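Single-structure report; data block below.
One protein chain omitted, others in place.
As written, the chain order gives the labels A and B, with residue 1 at the start of each chain.
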Amino acid sequence: MTKPLLELRELRIEFPTRRGTLVAIDDVSFAIAPGEVLGVVGESGAGKSLTGAAIIGLLEPPGRIAAGEILLDGMRIDNLPHEAMRRIRGRRIGAIFQDPLTSLNPLYSIGRQLVETIRTHLDMDERAARQRAIDLLREVGIPAAERRIDQYPHQFSGGMRQRVVIALAICAQPQLIIADEPTTALDVSIQAQIIALLKRLGRDHGTAVMLVTHDMGVIAETADRVAVMYAGRIVEIGPVAEVIRAPRHPYTVGLMGSIPSVVDDRERLVQIDGTMPRLTVIPPGCAFHPRCPHVFDRCRRERPELLDADATRAACWLHAPGEKSANAGPRGTKVRR
Amino acid sequence: MTAFVIRRLLQAIVVMLVVAFVAFSLFQYVGDPVQLMMGQFATPADRIRLTHELGLDQPFYVQFFHFVVNALHGQFGVSLRIGKPVSVLLAQRLPATLELSICAALLALAAGIPAGVYAGLRPNSWLARTAMSASLLGVSLPTFLIGILLILVFAVKLGWLPAFGRGDVVHLGGWSTGLLTRSGLLSLIMPTITLGLFQLTLIMRLVRSEMLEVLRADYIKFARARGLSDRAVNFGHALKNTLVPVITITGLQLGSIIAFSIITEQVFQWPGMGLLFVQAVSYADIPVMAAYLCLIALVFVVINLIVDLLYYVVDPRLRIDRAGASGH
Partner (left out) sequence: MANRLAAALSEAWDSDLAWSFRHSPWAMAAAAVFLACVGAAMLAPWVSPHNPFDLAQLDLSNSLKPPAWIDGGDPSFPLGTDDQGRDILSTIFYGARISLEVGVAAVLFSTVLGVALGLVAGYVGGRIDAFIMRVADVQLSFPAILVALLIDGVARAVLPGAHDSLAFWVLVLAIGVSGWVQYARTVRGSTMVEKNKEYVQAARLFGIHPLAIMARHVLPNVLGPVLVIATIHIATAIITEATLSFLGVGVPPTEPSLGTLIRIGNDFMFSGEWWVTLFPGLALVIMVLAINLLGDWLRDALNPRLR
């Protein structure tokens, strides 16, 4: 792996509440190389979006980074002053949020929102910025861009609005885009188009993408590597192909089961029993142990760190040297397809 | 645009007709107008003659029609208490009320909106907290008590400002103004504060809560994520979205200033329409009450119309939807 563009080191995010401090993200480390697409997957509440918000420095109070570092191109950005961080947002790290219907200011034309953003980051006059805005709209696939640039958000369909949002996110050519559930709010037919657009933009401009989603299918299609999060921690991380071929963590196995398969639909949906624990009541040991089909004593006592498991890394005692043969675990019970 | 304005105008006319009907009902059914006008010593023949003259023997809808026609000409009959035409009384008093109300409205807007924006942007600063606590006190202080306290301090104890009346007025055509004399301006200070303070606190609290609401919106988060400056986010994106609801409620509030001037005028013996109205209520002077009601309704309808038009200017969604283009 080349020198990472973005690196998280043992990041920990806390929410002080009146009933004690909630640890929303704990000990999260990963890196994204230039041009790489990293998928971050997990159930809602697992901490995916918070991680994204922390990277762009927009954690909402009272949430705060309690430990760890975030590095962009080798420079720490988690402790930058407000103004310096503002110049990174949009310029070097772009962001896309879940709901295109509410991401755009309803009272400004999309042209005005684009021009404003472009001129914030690039030294351009009004005319040049407007031309760039039209080019961007064209690039993200909006027909008749010259005409539509003066329209207001409510005049665009959901898919088109998400394209506008993407244009806004890339208008200063950031090195990294954090896409937080970019397709969740869209129709299925449009989801594929938006994913294809993101992939194409990443390839054309060498932009790295951190793709946050709960949809393993989207990850499988788009990402180079994937990080699986559960209850605020990464439980497995590795190349997508490898994780899909042979998931090492029992939770990943469960997630894989939720990808609909065209080949055989009889047993395609493996249910994971129970629900993810709330942050207030994370069980001791491995947070997943109450739902894990392979649970044994050690899981209830000790929390597993990420352990090497062939080509990927998984936080599961099944893969600890000296425990039951690693092969007897999830690999032996590979999802039936 | 034209269609929109026409529709609003039609709605306004309907509201005015409803109010006129209430006023008309007051006239016709509250008490016996003939009795009220002639006193107890009229002969039966006189009564029949007056009943006929007033058109009270005509069908209901004809009477209502006459009432509306007369109202359009500003004819609301004769005050039972003072014995002069109501229209003359109101016209004499209108300038005093309008000058006071407009000054109070300007005070409320000029101080309330900036204070609300500040409190919304820095909700945890001590200044905002103090302002919010003070505003709660402002909401809890009845208007008349503010006036009394001001009089007690600045007129009775310190003797700086006149305690009542309008001071010297200058007549410009049919309009009497207190804005051109020193005593007129001094007299205006305390009533303006009294009348404006309550609206000021309301507007400040409203702007603050709208601002807090808007600042949580996704498009504000996205605007920050694009690296826009705080200034652009707060005073461009957030403030403009805050304006939409603020315009509506502020419009209503400004209308109610004219109605609330009733109280202020009573405290400061300000010779406006409100004072006339209070006296009318305590003497059951129905013609004055009915006329005042219609006039206030007219003011509200006009303000509502202006608010709607402003809305239309601020919010593009209305513009396009009216034009029949693709909605959502």
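We adopt the following convention: a residue touches a chain if its C-beta (ideal position, glycine included) is under 8 Å from a C-beta of that chain, and two chains touch if they have at least 3 such contacts.
As the structure is a prediction and not an experimental result, all values here were calculated from the model.
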item: Contact set of the excluded chain (shown chains only); value: B
item: Among B:A3, B:L145 or B:I306, the residue in touch with the chain that has been omitted; value: B:L145
item: Option touching the unshown chain, where B:I48, B:L136 or B:V313 are the choices; value: B:L136
item: Residues of chain B in contact with the chain not shown; value: 15, 18-19, 26, 30-31, 136-137, 139-145, 148-149, 151-152, 156, 163, 209, 212-213, 252, 255-256, 259-260, 262-263, 266-267, 277-278, 280-282, 284, 286, 289, 293, 296-297, 300, 304
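The definition used in the following text is that only the chains that are shown with their structure count from here on.
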item: Of chain B, residues touching chain A in the complex; value: 217-219, 221-230, 232, 236-237, 240-241, 244, 314-317, 320, 325-328
item: Residues on chain A engaged by chain B in the complex (per definition of touch); value: 56, 58, 86-91, 94-95, 97, 99, 102-109, 116-117, 120-121, 152, 154-155, 165, 168-169, 171-172
